[in-house]
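With one protein chain held back, the other chains of the complex are shown just where they sit.
Which chain is which? They are A, B and C, in the order written, and residues in each are numbered from 1.
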Amino acid sequence: MNILYFAWLRERLDRSQQQVEPPEHVKTVADLIDWLAQNDEAIALAFENRKLIRAAVNAQIVDHDAPIADAHTIAFFPPMTGG
Amino acid sequence: MNILYFAWLRERLDRSQQQVEPPEHVKTVADLIDWLAQNDEAIALAFENRKLIRAAVNAQIVDHDAPIADAHTIAFFPPMTGG
Amino acid sequence: MTVRVIAHGFDPGGQTNLFLKEHNSAGAVVTFTGLVRSSPSDPITSLMLECYPDLAINQVETILAQGLTRFELLAATIIHRYGTMVPGDPIVQVMTMSPHREAAFEGAQFLMDYLKTDAPFWKKETGPTGTKWVDAKSADDRAKARWK
Partner (left out) sequence: MTVRVIAHGFDPGGQTNLFLKEHNSAGAVVTFTGLVRSSPSDPITSLMLECYPDLAINQVETILAQGLTRFELLAATIIHRYGTMVPGDPIVQVMTMSPHREAAFEGAQFLMDYLKTDAPFWKKETGPTGTKWVDAKSADDRAKARWK
């Protein structure tokens, strides 16, 4: 699946996207963050305060307990400041 | 002094203005309406429901108890429906 | 602040663009445009708006000054047309500009609520069944009363 990063998350990770193949036991957005953080110190630091992290699965905003079984694209970003 | 009429008052009186010289004892807008009504049956009828009559003295909206000593122009009109 | 009481039509978007040029640090601009309305339940073919211009200028300037004092507005403009119009024609436009969107919205609502009851214009509608003067609406008095 493809992971997208936006705003200061993108800048701190120095990447706007990456391809990952998480193992079977990674079932939710929260599981995915844990798994990514275990394998990447930059992600562990940038995602430290989970309350600041919003997520979207296939371009739909979801909570961190949402399943990712059918996900082809998962996006992570800070609180939105549009308008 | 010059008296102006607007909207359905103007239509019912069939005039948009008239010149009058009220006597000394006519001191307020209400006095003026009474005096006009005494001398003109069309005005007596059109002004019958005084609550529907708004007034302005020298292009400033006033209550019916306002003095008319310094008036050069007095306007009468129904409730406004602008905007 | 600008007040225009005019006997001819105006270009709503053109007026908004002129207004936007007044301050480029504003952040929030609200434009209200009132159009001549015709509906299936109350169809009209034309609207005549009578005006007492001398009083209109005084009243609209007073309303605008109150709005500018009461809300955090950097600028505000009121344009009010009179004369004979057809459905879809713009009658009135109110524009407000503020650093904050709440002030811009509330300022524009305040100005419209006061214009409805305090500006010396009178509407006369012509439709398929004839011509009639529009009655003042108690809803407009209530809308104004909430700002007391």
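The working rule: a residue touches a chain if its C-beta (ideal position, glycine included) is under 8 Å from a C-beta of that chain, and two chains touch if they have at least 3 such contacts.
Because the structure is a prediction, the values reported are computed rather than measured.
The undisplayed chain touches these shown chains across the complete complex, A, C.
The omitted chain makes contact with just one of the residues C:Val30, C:Ala76 or C:Ala136: C:Val30. Take chain A: the residues that touch the chain left off the picture are 4, 6-8, 10, 56, 59-61, 73, 75, 77-83. Touching residues on chain C toward the chain that is not drawn are 11-17, 20, 24-35, 37-39, 87-88, 90, 99, 101-102, 104-105, 108-109, 112, 143.
FYI, only the chains that are shown with their structure count from here on.
By number of C-beta pairs in contact, the leading pair of chains is B-C. Inter-chain spacing, taken between the CA centroids of chain A and chain C, is 49 Å. With centres taken as mean Cα positions, chain B sits 74 Å from chain A. Look at where the CA atoms of chain B average out and do the same for chain C: the two points lie 27 Å apart.
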